[in-house]
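Note that one protein chain is taken out, while the other chains of the complex remain in position.
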Amino acid sequence: MNSLRNHAVLLLSCPDRRGIVASVSQFIYEHKGNIVHADQYTDTEKGQFFMRIEWEMNGFDLERQEMSKAFGSLARSFQVDWQLYFTDDVPNMAIFVSKASHCLYEILLRHGAGEFVTNIKLIIGNHPDLSPIAKTFGIPFYVFPINSQTKMTVEKKELALLKEHNIDLIVLARYMQILTPQFISHYPSCIINIHHSFLPAFAGSHPYRQARERGVKVIGATSHYVTGELDAGPIIEQDVIRVTHRDSIEDLIYKGRDIEKIVFSRAIKLHLENRILVYGNKTIVFSS
Amino acid sequence: MNSLRNHAVLLLSCPDRRGIVASVSQFIYEHKGNIVHADQYTDTEKGQFFMRIEWEMNGFDLERQEMSKAFGSLARSFQVDWQLYFTDDVPNMAIFVSKASHCLYEILLRHGAGEFVTNIKLIIGNHPDLSPIAKTFGIPFYVFPINSQTKMTVEKKELALLKEHNIDLIVLARYMQILTPQFISHYPSCIINIHHSFLPAFAGSHPYRQARERGVKVIGATSHYVTGELDAGPIIEQDVIRVTHRDSIEDLIYKGRDIEKIVFSRAIKLHLENRILVYGNKTIVFSS
Amino acid sequence: MNSLRNHAVLLLSCPDRRGIVASVSQFIYEHKGNIVHADQYTDTEKGQFFMRIEWEMNGFDLERQEMSKAFGSLARSFQVDWQLYFTDDVPNMAIFVSKASHCLYEILLRHGAGEFVTNIKLIIGNHPDLSPIAKTFGIPFYVFPINSQTKMTVEKKELALLKEHNIDLIVLARYMQILTPQFISHYPSCIINIHHSFLPAFAGSHPYRQARERGVKVIGATSHYVTGELDAGPIIEQDVIRVTHRDSIEDLIYKGRDIEKIVFSRAIKLHLENRILVYGNKTIVFSS
Partner (left out) sequence: MNSLRNHAVLLLSCPDRRGIVASVSQFIYEHKGNIVHADQYTDTEKGQFFMRIEWEMNGFDLERQEMSKAFGSLARSFQVDWQLYFTDDVPNMAIFVSKASHCLYEILLRHGAGEFVTNIKLIIGNHPDLSPIAKTFGIPFYVFPINSQTKMTVEKKELALLKEHNIDLIVLARYMQILTPQFISHYPSCIINIHHSFLPAFAGSHPYRQARERGVKVIGATSHYVTGELDAGPIIEQDVIRVTHRDSIEDLIYKGRDIEKIVFSRAIKLHLENRILVYGNKTIVFSS
């Protein structure tokens, strides 16, 4: 569980080479860190190594600001790409919504239950419908009506607002607008969407209608990072639920909501716990 | 379970109209049949009604050959399409294979365990590799090497063989050849394939490779009736299994085998128990 | 889906005998009802027949108050136990809670989304903690502190309140008090509990702690009707979720909440749609 423990999390990737595990764990040990989680993966085809390592900062003898420099020479010698996080450095989140409330409620309730360690700074809607929910939970709600003509202008305003609130993560809780590549470029691997199909099947509009027309026996949901290509970004999490010939489109929407909520929540939690490394168009997920 | 009980199974479809259930159940009652299973479905959009009804033939006062005539006038008045089966009239099955053995073994073992009520008359392979398995289980094995030049000729020989053995159902147990539309036309809704992806995702060749490249978090299997369009026939059953970034293509193949076997078996069992109605390009599955 | 269609639902049970299906469907047809759902089950060991049949009241030529009499003679001749419901006759529900909010929220949100066709008349808590949630959703909240000394007295007050509001269904949304047999006797098969284990494993207190101590690899949830014997009533629905050695009790509680909510919701929905027949200490569930 995510309590406000004072831990450091290092996510790294480098060409696979003997000694990388030893060097990193030695580095942590020398500075008196106690490792509480370590996981690794090697893409043997491409010879690339990936690691997530988490240790207690309590007793660690380097200050945060010193760590970059201290770790730098090790990192250089192994050509390591790395990101360092501290669990008490709580990220800021923005939620984008349209009219459907189930994913928004899910996030707000899990946040309230302590499952998501994040500050929910604001909710942006292209419709005002969900504003009362935001109010109930005491979160600022901004309405930005949008259409193809105004999209560029509106997105600029949104970006300004997000910047002002130091947003680290944007989650699209059934937000029914397509973001421009320009907008997305400001938040690489930091925008999480929930799509209501098991991608790559039924990308685009009306996936439940497509599913019913094809007569599938399972429907699914996919949570992925948003990239410039619609519904084609790195997949974080997927799951499915059984359906039958009896299920109308209305039934699929109802059943689908349950699986959307759960898949979306898992993806957000994995991101907030810094368990995901994006690698090409795929994710490496160091689940607990 | 499918024991050799003497039951009649009526599958029917007609425009939705008041009285159809009453008339059919009255018909069975008048002739002293005891209904042991009845299930129905109405496509309210298209106004079409579907039903599966099963009753004990023990005590029923019509002979089998009389039933068509007796039921005919009722059927006509409701414009009913119908099929009638008797559970002690055991269908004949042919299995098509290439080199992969797991689906073949699955069928033979389930058949041996009494789960499939069918006569497995023969196995056809385009390679001889699985011939020893057939021998162990005492089932005739025929090798028909095939290539694009010989396909038409070979299929004719296969059709002759299938006709000779009065084959009712063909199952493609990871058979790696595409059947011609001409061949398929002889067995409408009577050829069952297992495809190793959750269709419509990853149709065609190498679905596991496609899945790995896309970075999906679940892989699946789909069992469907074979139609002239590749991997696009009516879906009978699907299921999925979770995978991670760690799974190599070899791992996906290994994990996939488990789900292929189970999905394929469920589909064959549903067909053999006459629980499936094909409706457009979809199936209505009256599961128990 | 449950919209406020005007349908009749008949749940019946009788000794298995030829003609019961024909007679019931004939009865409906004669009075110009169109059957939209019918499902049946025969316990062949005990020779007992069960049926759920649903038809459109639009066009039906009997008034509701006439139906008992009209159906009575048929029912008597087949020794039928029967219950008749009308889908526009919306049942009244009371929710009992303690301090945990997740199941309460789940019910209120699904109700708001139109998934539960019921009037939520009131919420009773033995603690005041969840009162603000009730207020947000505009539902009266009553606090009845309770202890072993006051239980009988308090339950009497609760019963009076429930009677006053014509409550048809009580759902225990993680209500941490054991109801007395006397209380339960007022609502036979009308009190639904959610227990946080896959019963019969880990009945009683602290099932997650018990699960962790035993080292199980799946945890579950069970929704059942409440009877005089603790956690031993007829099971309506169960499901499980995978866990590992890494999961602390806190993790099990967190993972468990997800499965509790879903299992509880499914059970409530099945009850509200009159899909459940209690038979001995078991349920027959005519799912859609």
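Per-chain numbering from 1; labels A, B and C assigned in written order.
The rule is simple: a residue touches a chain if its C-beta (ideal position, glycine included) is under 8 Å from a C-beta of that chain, and two chains touch if they have at least 3 such contacts.
Just so we're clear, the structure is a prediction, and the values are computed from it rather than from any experiment.
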Just one of A:37, A:186, A:214 or A:246 touches the chain that is missing; which is it? A:37
Considering the complete complex, of B:109, B:159 or B:190, the missing chain is touched by B:109
Touch assignment to the omitted chain, from B:46, B:209 or B:246, lands on B:246
Given C:101, C:118 or C:283, the one touching the chain that is not displayed: C:283
Across the whole complex, the chain not displayed is touched by chain B residues 1, 101-102, 105, 109, 113, 115, 136, 246, 248, 250-251, 254, 257-258, 262, 288
For review purposes, identify every residue of chain A that touches the missing chain, sorted by number. 16, 18-19, 21-23, 25-26, 28-30, 32-40, 42
Per the touch rule stated above, chain C touches the missing chain via residues 41, 198-202, 214-218, 220, 234-240, 244-246, 279, 281-285, 287
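We adopt the following convention: only the chains that are shown with their structure count from here on.
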Shared touching partners of chain A and chain B are C
Cα-centroid distance, chain A relative to chain C, in whole angstrom: 37
Which residue numbers or ranges of chain C touch two or more of the other chains? none
